[in-house]
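To keep things clear, I will list the structure first and then write my remarks on it.
Complex shown without one protein chain; remaining protein chains in place.
The letters A and B name the chains in turn, as written, and every chain counts its residues from 1.
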Amino acid sequence: MRYMVLVKANPESEAGVLPSREILTAMHKFNEELVKAGVMLAGEGLHPSSRGARVTFPAVHKVTVVDGPFAESKELIAGYWLWQVKSKEEVIEWLKRSPFGPGAELEIRQVFETADFGDNATPELREAEARLRSKM
Amino acid sequence: MKYMALFRPTREPVGEPSPEEMAALGELIAEFTKDGVLVAIDGLASSATGALIRQTNGKMTVTDGPFAETKELVAGYAILNAKSKEHMIELSKRIGKALGGDGLIEVRQLHAG
Partner (left out) sequence: MQDSVHRAIEAVWRIESARLIAGLARMVRDVGLAEDLAQDALLAALEKWPESGVPDNPGAWLMATAKRRAIDNLRRTVLLDRKHVEVTHDLESQQEAEAAALDAAIDDDVGDDMLRLIFTSCHPVLSPEARVALTLRLLGGLTTDEIARAFLVPEPTIAQRIVRAKRTLREARVPFEMPRPADRPARLSSVLEVIYLIFNEGYSATAGEDWVRPGLCEDALRLGRILAALMPDESEVHGLVALMAIQASRLAARVRPTGEPILLLDQDRGRWDHVLINNGLAALERAERLADTLGPYALQAAIAACHARAHTADETDWQRIAALYDALASLAPSPVVELNRAVAVGMAFGPAAGLELVDALLSEPSLAHYHLLPSVRGDLLVKLGRTAEARVEFQRAASLTRNARERALLLHRAAT
């Protein structure tokens, strides 16, 4: 299965401040470990939201575009990875080995694969969907 | 230039996309593929199978999903080869229209990869 790892933004990443040399080196090494383990599929950093935009659909036939930066950096994303793993727990184990500093926040989400649809949906997905539905 | 569009619907979708959504999206994907614009596009399963990981004072805490309280969670993403930010916005609008529903699309430029 595939998981997307979203690295949340913080004021530094939004300001375009690069992490320290130690962290960059450690990150590079961590990425190498992921490649060596055959887990890494893709991964990139995002430019700060000042270079971005937000597109909203407030009403039918209406579209608004707002240029960045976006003040509330809590939900913003600074980078992403795509990993090939056997389970969610494997993602978490790898993240335990990552060099993220204090205050770092990441969101991990399973990626739908076309083979996941219909009868091929894994039992885990179906179970989790059922749980979510029961909460709504 | 590579841009990423993050799709953040107002309400977290439950289950798979509907056949209509898949069909509309399928047409767009075919067109983007033909034009050499598509790099990647994926839907994300609901936060039920996800987690939040926080690092505080050297300790890592894992909170399993679902994140019912969080608004505008990412439900999908697309990475496209666009000529400019404006081009990317146009392409993203088309995907947004195909997907329907309320929400917002965050458009971000990727670091050279």
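One rule holds for everything that comes next: a residue touches a chain if its C-beta (ideal position, glycine included) is under 8 Å from a C-beta of that chain, and two chains touch if they have at least 3 such contacts.
Model, not experiment: these values are computed from the prediction.
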For the chain that got dropped from the picture, name the residues of chain B it touches.
-> 26, 29-30, 33-36, 38-42
For chain A, which residues lie in contact with the unshown chain of the complex?
-> 2, 35-39, 41-42, 82, 84, 86-87, 89-90, 92-94, 96, 113-115, 118, 120, 122
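The criterion applied here is as follows: only the chains that are shown with their structure count from here on.
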Chain centre separation (chain A, chain B; CA means) in Å = 10
Residue set of chain A touching chain B in the complex reads 2, 4, 6, 42, 44-47, 49, 51-57, 63, 65, 75-77, 80, 82, 88, 91-92, 95-96, 100-112, 116-118, 121, 124-125, 128-129, 131-133, 135-136
Residues on chain B engaged by chain A in the complex (per definition of touch) | 2, 4, 6, 12, 14-16, 40, 42-58, 60, 62, 65-66, 68, 70, 72, 74, 77, 85, 89, 92-93, 96-97, 102-111, 113
